[in-house]
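Of the protein chains in this complex, one is absent; all others appear in place.
Residue numbering begins at 1 within each chain, and the chains themselves are lettered A, B and C in the order written.
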Amino acid sequence: MDENVTTCWFDPLFRTEAMRRVFSDRARLQGILEFEAALSRALAAIGVISPVSAEAIASQCRAEFFDIRTLSERSAGAGNSAIPVIHELERLVAKRSEQAARYVHFGATSQDAMDTGLVLQMREALALIDEDFAKLSDDLVRLTDEYKETVIVGRTWLQQAAPTTFGLKVAGWLSALLRHRERIKELRPRCLALQLGGPVGTLAAYGDRADKVVFLVAQDLQLALPDLPWHAHRDRLVEVAMALGLVVGTLGKMARDVALLCQSEIAEVAEPDAPGRGGSSSMPQKQNPVGCAVVLAAATRVPPLVSIMLAAMPQEHERGLGGWQAEWETLPEIFGLTAGALAQMQHIIAGLTVKADRMRANIDASGGWLYAEAVSAALAQRIGRTAAHLLVERACRRAVEVSRGLREVISDDPEIVSILSPAEINDLFDLQRHASTAGRLVEKVLATSASPFPKGS
Amino acid sequence: MDENVTTCWFDPLFRTEAMRRVFSDRARLQGILEFEAALSRALAAIGVISPVSAEAIASQCRAEFFDIRTLSERSAGAGNSAIPVIHELERLVAKRSEQAARYVHFGATSQDAMDTGLVLQMREALALIDEDFAKLSDDLVRLTDEYKETVIVGRTWLQQAAPTTFGLKVAGWLSALLRHRERIKELRPRCLALQLGGPVGTLAAYGDRADKVVFLVAQDLQLALPDLPWHAHRDRLVEVAMALGLVVGTLGKMARDVALLCQSEIAEVAEPDAPGRGGSSSMPQKQNPVGCAVVLAAATRVPPLVSIMLAAMPQEHERGLGGWQAEWETLPEIFGLTAGALAQMQHIIAGLTVKADRMRANIDASGGWLYAEAVSAALAQRIGRTAAHLLVERACRRAVEVSRGLREVISDDPEIVSILSPAEINDLFDLQRHASTAGRLVEKVLATSASPFPKGS
Amino acid sequence: MDENVTTCWFDPLFRTEAMRRVFSDRARLQGILEFEAALSRALAAIGVISPVSAEAIASQCRAEFFDIRTLSERSAGAGNSAIPVIHELERLVAKRSEQAARYVHFGATSQDAMDTGLVLQMREALALIDEDFAKLSDDLVRLTDEYKETVIVGRTWLQQAAPTTFGLKVAGWLSALLRHRERIKELRPRCLALQLGGPVGTLAAYGDRADKVVFLVAQDLQLALPDLPWHAHRDRLVEVAMALGLVVGTLGKMARDVALLCQSEIAEVAEPDAPGRGGSSSMPQKQNPVGCAVVLAAATRVPPLVSIMLAAMPQEHERGLGGWQAEWETLPEIFGLTAGALAQMQHIIAGLTVKADRMRANIDASGGWLYAEAVSAALAQRIGRTAAHLLVERACRRAVEVSRGLREVISDDPEIVSILSPAEINDLFDLQRHASTAGRLVEKVLATSASPFPKGS
Partner (left out) sequence: MDENVTTCWFDPLFRTEAMRRVFSDRARLQGILEFEAALSRALAAIGVISPVSAEAIASQCRAEFFDIRTLSERSAGAGNSAIPVIHELERLVAKRSEQAARYVHFGATSQDAMDTGLVLQMREALALIDEDFAKLSDDLVRLTDEYKETVIVGRTWLQQAAPTTFGLKVAGWLSALLRHRERIKELRPRCLALQLGGPVGTLAAYGDRADKVVFLVAQDLQLALPDLPWHAHRDRLVEVAMALGLVVGTLGKMARDVALLCQSEIAEVAEPDAPGRGGSSSMPQKQNPVGCAVVLAAATRVPPLVSIMLAAMPQEHERGLGGWQAEWETLPEIFGLTAGALAQMQHIIAGLTVKADRMRANIDASGGWLYAEAVSAALAQRIGRTAAHLLVERACRRAVEVSRGLREVISDDPEIVSILSPAEINDLFDLQRHASTAGRLVEKVLATSASPFPKGS
């Protein structure tokens, strides 16, 4: 790593090593080479070249035979990454067979190799995402189940609102993630498709065997067979980027919730502790929610990155000028940040400290305000919503003025007690009532999450 | 329309009237009221209120009974649009039945009404999009079929590259649109879901009848039944926004292609002519591609609007502070611009002037360069790709120097003619060969497009 | 207001009436007409037309003579807003003088009228922003001064960190706003410039009097005289959009801080109370920070809107296709949301409830952890930063374990007391010490803010 020109410092913080590997320079190169190898085998299958020639080509399609730094420099002149790779591959093949070298990349164009190589990388990357999803989902199922009746303050507009349970909160996260898995499952057969079109997408060099070549290459690489070459239509790539954007959005929501619950004054959960993690250079007592910060940073960065992919779609004619090039680093960056955010969230959830007693204490400290909605709803059935609302609002204000709990004030309010019996009031302030409603809701999500998502599905 | 404060000037240019209707203030109000009406019927069905009360409520759920300007002003204080609507609804219902008025909005919260109302608007809006899609697809099928073997210069990096057909170009547009229709079909059952959760999403007020209430309201409104209230998880809305973003991306690609083909120097197609359309205040000869400009403007504006929806996802706890509010005008704006772009593109395609002779003339004017790839590919099979590339590159340079066509230069090149026979050269410069390959590809898309997409599917 | 097609519902929440007026349809029209009037006077001044003709033109340049709905519909065909206005203006002028009507818009092009009209609107809009800035700054100066030594928990990473003062916090907001005023002051002479170039920017129709015409129109409209027509170079408009983006970013930071301080569990400040403001449809006790929500929504929406302006810059040749059109609604929207956010923040700050006792209580409730950094820094001078850090970290952990205050634990820690004397420890836990450092910093900002920013400067 040449520290004088590279900027990898934050990689371990913001990205996972596994995902960096999938979108590394080496993997990019190998992706292009996989395409060329599969193409050579297809050409052999239709009799354009001999099996020996195909083997001569395919045998050289190994990234370790190439010098990436040289390829990178030549790409700067060529304007794309495939041209120097193909030249070098020809050179390598020619050493073994002049005849075979003549058919390297035959009938294809640079973008075919680059796009298909990218699709191969995406397939691997989505498998990684899926694995991490599975782990995170498992942990969320566990948390949901464990805390399904653990009461916590429900907060709206950052104000205490009414009781809910921590399990229901977690179930909300889980439910969103399950939808993301479904989306990714749906897009795979549509988006993980071969690109092979030749110079302008007519497959002209293959003549009437074009269909066959495309079929064979797709089959070889186990990619979907598109109805048309799609080099100038980027919706497949953008759809993948958008699915990741959604994932990061949900992770950001989780991180926002966790970070707010971690606040010193609330302290209902804590990120897992580890030596050297989340410390401060000046404050010994600090335990910063570093994981949440990373996820929230991703949730700030990824939406505009997704918009780059969308904005790059209007690509000119049969190959774009600017739009295509804008994708090259953007899509891998989206994958990297998504994987990083996912890993951080998985780490947070796997080791989350949940302080049920503190959750309960914060409810109790609210002086009963959390039950105002329940009282109001009960009164509404007798005297109408507006009148009920006003009665309870007045009681709330009085509770503040006289520094008493809402329950006491309400129990002393002649107007209210003329409507609600002591038993009813008792019931309204029964926390368990709230917990059990939430608990029932949670069960549905747990049932859904049990349905099988086989790996790579 | 109060011209002193509104800015509707560009509405007819950028949006359709039908879509503006779906997201008008009146429709927003009616959406909220539909929710309240359905809720009252559900409450009657489970016996919380009488059928008469339900009818008293539902009968007032008509937008024309409300003064929107007043509601709008009160919303500024309340911070959301539902609160003033509910207060007013109560007032109206109370005139008919004090008893019924007590159960208006019972157990629900503002966001339930706003979100569900929005989903109802989205359902209608997606139906509009689908109708316009159907019309546009039909026209594209027609164009594809008509011009499937009409040769045109294939252009990459804005340079002439190799021949293709106009039909194949159109088929590429069509194919992308068909994928969008598929995406929208897939997201409907996932995204068009009821939101009903009560203050913090626990449905507490309904106790053990919560499931039943939610089921009945969803059934009444014919919306999908979600596993959980989703008020704090916005992925469904964002997914819809993203699908529209993809649509606009493809429309932008089409507009880019058309606008480039409309250039005075190329002039292979023209937007439909109409009195007063695309003129200039200073240049009488101008026929500006106004439709393309509108579509490209949408393709510039929508991607960042989509990123707003994504960026707004990390909403705090049980109701967000800022993120939720950021959606309110953004999602309708995305729908409006998408519908506008779609309508413009439909107008362009329906009346597109296609100048096949000019397409042919531009091919001929290229001096045969367009066939360079084919010659190179043919030579490559005998002498290898690099050697072939160099031979043809040399011939191209020579053609420029001596101002002759590439075919003549090649036919005079002793090295080349020692490899390729006159018949072979003849074949390589046969435009029909290119046309027929493209024609075959087009057939596949036409076959796909024939599959039925029933309305609203 | 036709509620069936317009969406003005949230205007009173998200925008100010004054700013809506500046960017209303009527004001847009009047902007175009101002340009035409000034042009006619310039043409008279150089003798192309008579003063009587100029007056005939100028006298009709009044928005109330035009039907905006008709203009709007014609704009949809024409592709821009100026063409129908000019046609109608000619018609009106011709009623008074056929001769004068011939010189309406003479030598100019639509974009000249639209761009210059927009610049006139921007000038007025920036004056509004400046007025609101002035009011907000005044209130912030007052708050800064009043609370400069009022201690509050300093929070980093959403964790309690060390003491600061509320005045210093406010001074940070104020200081940022003062920089924004400076930026806006700097950009005025650069950005508020006349656009007049004729069809392709050569001013051809004016021949060798072109300089004179441009000078006169600029002088008439009191706009800066640019070195060149800038129709195809949009940096001036984008710069204004970006300055507003910065303003909204700072307002968002203020809203984030205020909203977090408003949390039920922290409750150190509160948004001003008002009847019907920030209530809930279901929870009578709620007092939602509606103003902060609006500002945070703006801070979510404006950055991508600014990126639209930037992304639209690469406009083709002498007039863009898509990019120019993308600006038309975007720039006014940025102004509207900025004004709305500014007004909300001004309202919040003007009536902010500051609970100094609660700030103090939260410090005291922290069990002394807030002083950990000070103790650590003091120890560091004797035993090194790392050793000190470890000693204090250990004390913090112990304080939690034994549920005692940090001060007590430290005073009992033999190792620490062997290094720090009781007087020193006393001093470190002296809150006033922290308050006075912050107080000194605040004075600098107050001094700066006293420097005069004359209106419209």
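In this section, contacts are C-beta pairs under 8 Å (C-beta built on N, C-alpha and C of every residue); 3 or more make two chains touch, one makes a residue touch a chain.
Since this is a predicted model, take the numbers as computed values, not measurements.
Checked against the full complex, the one of A:Arg62, A:Arg277 or A:Arg397 touching the unshown chain is A:Arg277. Across A:Gly154, A:Gly172 or A:Pro199, the single residue that touches the chain missing here is A:Pro199. Screening A:Pro51, A:Pro189, A:Gly207 or A:Gly322 against the full complex identifies A:Gly322 as the residue touching the chain left out.
Considering the full assembly, C:Thr437 is the residue among C:Ser59, C:Gln219 or C:Thr437 that touches the omitted chain. Of the options A:Ser40, A:Ser97 or A:Ser110, the residue whose C-beta touches the omitted chain is A:Ser110. From the options C:Pro84, C:Gly107 or C:Gly368, the residue with contact to the chain not on display is C:Gly107. As for the chain not pictured, it touches chain C at residues 79, 87, 90, 94, 98, 101-107, 154-158, 161-165, 168-169, 171-173, 175-176, 179-180, 182-183, 186, 190, 199-208, 210-211, 227-230, 232-236, 238-239, 242, 245-246, 248-250, 252-253, 255-257, 260, 296, 299-300, 302-304, 306-308, 310-311, 313-321, 373-374, 377, 380-386, 433-434, 437-438, 440-441, 444-445, 448. For chain B, the residues in touch with the chain missing from this view are 153, 155-162, 259-260, 262-266, 278, 280, 282-290, 293, 303-304, 307, 311, 362, 365-366, 369, 372-373, 376-377, 388-390, 392-393, 396, 406. Mapped onto chain A, contacts with the missing chain fall at residues 1-14, 17, 20-21, 23-29, 68-69, 71-79, 81-83, 86, 105, 108-110, 113, 198-199, 255, 259, 274-283, 288-290, 292-297, 299-301, 304-305, 307-308, 311-312, 321-326, 328-330, 332.
What we mean here is this: only the chains that are shown with their structure count from here on.
Inter-chain spacing, taken between the CA centroids of chain A and chain B, is 24 Å. Contacts with at least two other chains are made by residues 155-158, 161-162, 260, 303-304, 307, 311, 373, 377, 388 of chain A.
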